[in-house]
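In this view, the complex is presented without one of its protein chains, the others remaining in place.
Showing subunit A:
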Amino acid sequence: MTTLMEFKDVDVYYGPIQALKKVSLSVNEGEIATLIGANGAGKSTLLMSIFGQPRISSGEIIYRGEDISQKSAHYVASHGLAQSPEGRRIFPGMSVEENLLMGTIPIGMDHAEEDMQRMFELFPRLLERRNQRASTMSGGEQQMLAIARALMSRPKLLLLDEPSLGLAPIIVKQIFQILKDVASTGMTIFLVEQNANHALKLADRGYVMVNGEIRMAGTGQELLVNPEVRDAYLGGH
């Protein structure tokens, strides 16, 4: 199994505050890796630093053998990395289809039609709502749209920032089922989550982040039964 993306001793500062402290982790090709942690642990910072927002101050982000830590966001996006950002961030005034078309920006419109049909097969709800304004959809549908939009750039590695944020438990279940389906097509997924239970059950491997540091690493199953993780993130016993 080859490593697709790797963080090597990455430091990130916001002014005088250090948000990431010597973070090292890796994502292997074809797997679902997850990063769990509490609010403010630095999870989203880590994900955004891949796109240079903020820039890392030391260390390396290796993607397919190349250090991308100083590349521009559109370089990263056009080389097979796609992100569904925290809080979904769909374009509220645009229709569902226009949102999907926005996802093709890094690679151009050549496959737009074909990929859009693929997305509608994966997310039948979006097909029903394709001409609707995105802001008029429910939270779950908006999350589906955010994921579909990310997939429109034909990524090698899909980065997801808290897809369960603000969704009802039953919808969260649906979203994770969809992620499983996406992964079964061979997509590599790196999932950043607070919902540790769902994330660890889905993931092949997991990392636990506390105050900008990687505290623990292991397979999803290992972490799920780890007493420390259970205490901290899974609501005790």
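Side notes on the structure shown:
Please note the rule applied: contacts are C-beta pairs under 8 Å (C-beta built on N, C-alpha and C of every residue); 3 or more make two chains touch, one makes a residue touch a chain; residues count from 1.
We adopt the following convention: contacts and distances are computed from a predicted model.
Only one chain is not pictured, and the protein name UniProt records for it, out of "Putative tricarboxylic transport membrane protein", "ABC transmembrane type-2 domain-containing protein", "High-affinity branched-chain amino acid ABC transporter permease LivM" or "histidine kinase", is "High-affinity branched-chain amino acid ABC transporter permease LivM". Considering A:Arg133, A:Lys156, A:Lys201 or A:Arg230, the position touching the chain not shown turns out to be A:Arg133 (whole complex). The missing chain lies against subunit A, touching residues 48, 51, 53, 72-78, 82-85, 89-95, 97-98, 101-103, 105-106, 109, 113, 116-117, 120-121, 127, 130-133, 135, 149-150, 153.
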